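With one protein chain removed, the remaining protein chains of the complex are shown where they sit.
On to chain A.
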Amino acid sequence: MEFFDRFAVPNPTFTIYASMVAIGLTMLAILVGITYFKKWGYLWREWLTTVDHKRIGIMYLISALLMLFRGGVDALMMRAQTAIPDNTFLNAQEYNEVFTTHGVVMILFMAMAFVMALMNFVTPLQIGARDVAFPRLNALSFWLYFMGAMLFNISFVIGGSPDSGWTSYFPLAGNEFSPSVGTNYYMLSIQIAGLGTLITGINFIVTILKMRAPGMTLMKMPMFTWSALITNLIIVFAFPVLTVALAMGTMDRLFGTHFFSIDNGGMDMLWANFFWVWGHPEVYILILPAFGIYSEIIPTFARRNLYGYKSMVISIVAISALSFLVWVHHFFTMGQGALVNSIFSISTMAIAVPTGVKIFNWLLTLWKGKIEFTTAMLYSVGFIPIFTIGGVTGVMLAMASADYQYHNTMFLVAHFHLVIIPGVVFAMIAGLFYWWPKMFGFMLNEKLGKASFWAIAVGVCLAFFPMFISGLDGQARRMYTYSESTGFGIWNMISFIGASMLAIGFILIVYNIYYSTRYASRDISSDPWNARSLEWATHSPVPDYNFAITPEVQSLEAFWDAKKKGHKLFKGNYKEIHMPNNSGVPFIMCCFFFLLGFALVFSMWVVAIIAAIGIFSCMAHRSLEQDHGHHISVEEITKTEEKLGGAKK
């Protein structure tokens, strides 16, 4: 019995027990359902072992939506707790766990997965490639992310959630102040998911640099591909810092080292320093793909080419370098001297310049365009004003001396939500509506889509604008309650109403997916938006091999010019196509990773060693395995192309 005590949740409440039962029943229902419908084989062959970038993208998408709901419920709980003064819906400890989980889930397991989903699905298609450079590694990336996310999520019912904030600052996150295993979960699950991200980074840089269609020089790449390239570059340079910091934190917690302790030569602020050396580039990892998505959608629906392509490229390259030069703005109040703060203050403000250039470019693309307000376009246009408010308040925060006033208040919370929600979430939803027909061969309902936009746009403003005021009035972030005499009540109530509208918006999106899956017409063309880049030049849904004949590119808007100027994209005849084989090893290897993480969380060394041996065996298997892929014959290509409605010219 003693052995099992460690798995108990430290401060159980009725809700936690209820969720345990709910999770148990759901798992059982899924298992029984799959068995009953005899879907195990299908699941294994088509999904768990797949190395196809499109299917991996779709799995990221499903995971991101699941995580959106987990994080969203957390958000609603926090807003409900603070909606009225002196509320007792959540106690202080529960509130700590909820905001920590919310932050980690939303940034690392929702936003990152959403970015990965669209990058995986779209980039190879946009550059006219058959898959990514290392398809097997791509599957490994996904499963690492997935297992990391699952490991993090079970902390809620086994052993207790982390409670020291998504930033997990030491010494608070050390054993002395966080004795439960929660923070172990934080360190290990983010470590596992982070490895996956790092691998994706390398994979996509190679893919984009090496596998572009003939004729597509770097300056003829679509803007989304450019942003994917730069994003992955930032990933490769930023994530190792996180990896090292997490490893050090893990050792502090599990093995009694003193990297981040206050005694024995440790330095607690070193954690904060490392965290933000990664953390600030991370926010740009999230925002750049979003910028790329807007740069695809806005020209498509303004019916003009993107204004200032070159300056767009230069500004994202500038952002990528600058994003590594500003991290100290997250702890201006640590106590370092005025010189240091001034340096980072200025570099932070400098970042607003290339960002501004991009905003003006989008505005100038809209200028004189024949704008068509589809759902994707509504989100893209709605992004501009709301994001600008978030960005401008960022510049206010960037003034070090003023930041002493704003730091750790609700003002900061308002800032980052007003950049991240229009910046990342709007973009992902817009991208979802835009690329959905390419993914699944039917369109999402526009009426429901527009309704969701209005609920979400109004919801965001209602939820976060009041925080500017209550923050300036002195409401600190991460406080579970406040007294009536502070006068914060009204602002928090408005905020709660906004949060509820956001929830309605997201439910509308999910309902839209259900509704369109059942009722939408399957009879659509492969280019329903009259778009401009290569992904629209192949069939919807896309065949395994993406393009029957590798396209040849002559101009920046290759597909548009093929339609309007008669450039010929597909020359020659079908040839045999070489494709990679599926493999179950990445999935199995990541199950071992999950086991390893779980064992380390609870310091179960024997299990950890067994799991580690499992991981190395999978790697050895890969090194010794002979796998030459398979070939798709010309006949098969001809048959597939005919079934999909005829060859592409």
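Keep this in mind: a residue touches a chain if its C-beta (ideal position, glycine included) is under 8 Å from a C-beta of that chain, and two chains touch if they have at least 3 such contacts; residues count from 1.
We adopt the following convention: contacts and distances are computed from a predicted model.
With the options "Nitrate ABC transporter permease", "Carbon-monoxide dehydrogenase large subunit protein", "Spermidine/putrescine import ATP-binding protein PotA" or "Quinol oxidase subunit 4" in hand, the undepicted chain maps to the protein name "Quinol oxidase subunit 4" (source: UniProt).
Residue in contact with the omitted chain (choice from A:325, A:350 or A:634): A:325. Here the missing chain is touched by one residue of A:277, A:366, A:420 or A:585, and it is A:277.
When the missing chain is restored to the complex, the residue among A:251, A:269 or A:497 that touches it is A:269. Note on the undisplayed chain: of the listed residues A:241, A:313 or A:397, the one touching it is A:241.
Of the residues in chain A, those that touch the hidden partner chain are 205, 209-210, 233, 237, 241, 267, 269-270, 273-274, 277, 321, 324-325, 327-328, 334-337, 339-340, 343-344.
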